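Here it is, the structure, as structure tokens.
As you look at this complex, bear in mind that one protein chain is not there, while each of the others sits in place.
Right after this comes chain A.
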Amino acid sequence: MNMLEIKNLHASVEGKDILKGINLKINAGEVHAIMGPNGSGKSTLSNVLAGREDYTITEGSVTFGGKDLLQLPAEIRACEGIFLSFQYPVEIPGVSNMVFLKAAINAKRKHQGQPEIEAVDFLAWVKDRVKKMSMDIKMLQRGVNEGFSGGEKKRNEILQMLLLEPKLMILDETDSGLDIDALKIVAEGINTMRSPERATLLVTHYQRLLDYVKPDFVHVLAGGRIIKSGGPELARELEEKGYGWLDAA
């Protein structure tokens, strides 16, 4: 089933064109990887899908589950099942992870017309997922990402993803700044979530994460366009040859 359809998407920031005609279809159950050099528009694409308002959409359309995604504010997209794992998760001192996670889960439940989650159920559920991500349970009392290392922040993103159970998982450079152990934990978290109802968009510069999370499709983004698409073998080719050879192609 078609989940996300991006058609001829153009986006600019402060008058500068970043995305110059993206076309991409993602079906439920599929894992797509978008690879590309720095400055190719990878993070812009992730944030445009998540609803960041710093970008101007100049042309094109995006539908998600049949709805016009670009008309929805960021929080509705989240409640409808889009999850962006941030490249640089924000530190929010004074708001504990516990308060934050509960607010996020209840926002989604409210959107779906469900009652707020029971405190006891919530705690047990969160604790289980925290362990799964090999995180210290004490983190729940700490401020959101406050004083977290780069690896801890990325694990916290995946923890939120496990709890919010999105339909479309967009992972923006989730592998950057991770040592090999943290990378395995993060990859395992992503793989746990793979299901025929969910889709994944891995946005990455390196092939490293793709050794652990096997994509069905690989796309190369350069200069704001997808210039090549293929299977998993394309990632390996990129790792060996770099991005230079594609310019000529």
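Throughout what follows, a contact is a pair of C-beta atoms (placed from the backbone, for glycine too) under 8 Å apart; a residue touches a chain by one contact, two chains touch by 3 or more; residues count from 1.
The rule is simple: contacts and distances are computed from a predicted model.
Among the names given as "ATP-binding cassette domain-containing protein", "Molybdopterin synthase sulfur carrier subunit", "ABC sugar (Glycerol) transporter, inner membrane subunit" or "Fe-S cluster assembly protein SufD", UniProt records the absent chain under the name "Fe-S cluster assembly protein SufD". From the set A:Asn27, A:Thr63 or A:Asn106, the residue in touch with the chain omitted from the display is A:Asn106, counting the whole complex.
One of A:Gly15, A:Gly66 or A:Gly94 touches the chain omitted from the figure, and that residue is A:Gly94. Here the missing chain is touched by one residue of A:Ile34, A:Leu84 or A:Ala182, and it is A:Leu84. Counting over the whole complex, chain A has residues 50-53, 73-75, 77-79, 84, 86, 89-90, 92-96, 98-100, 102-104, 106-108, 111, 143, 160, 164 touching the chain that is not drawn.
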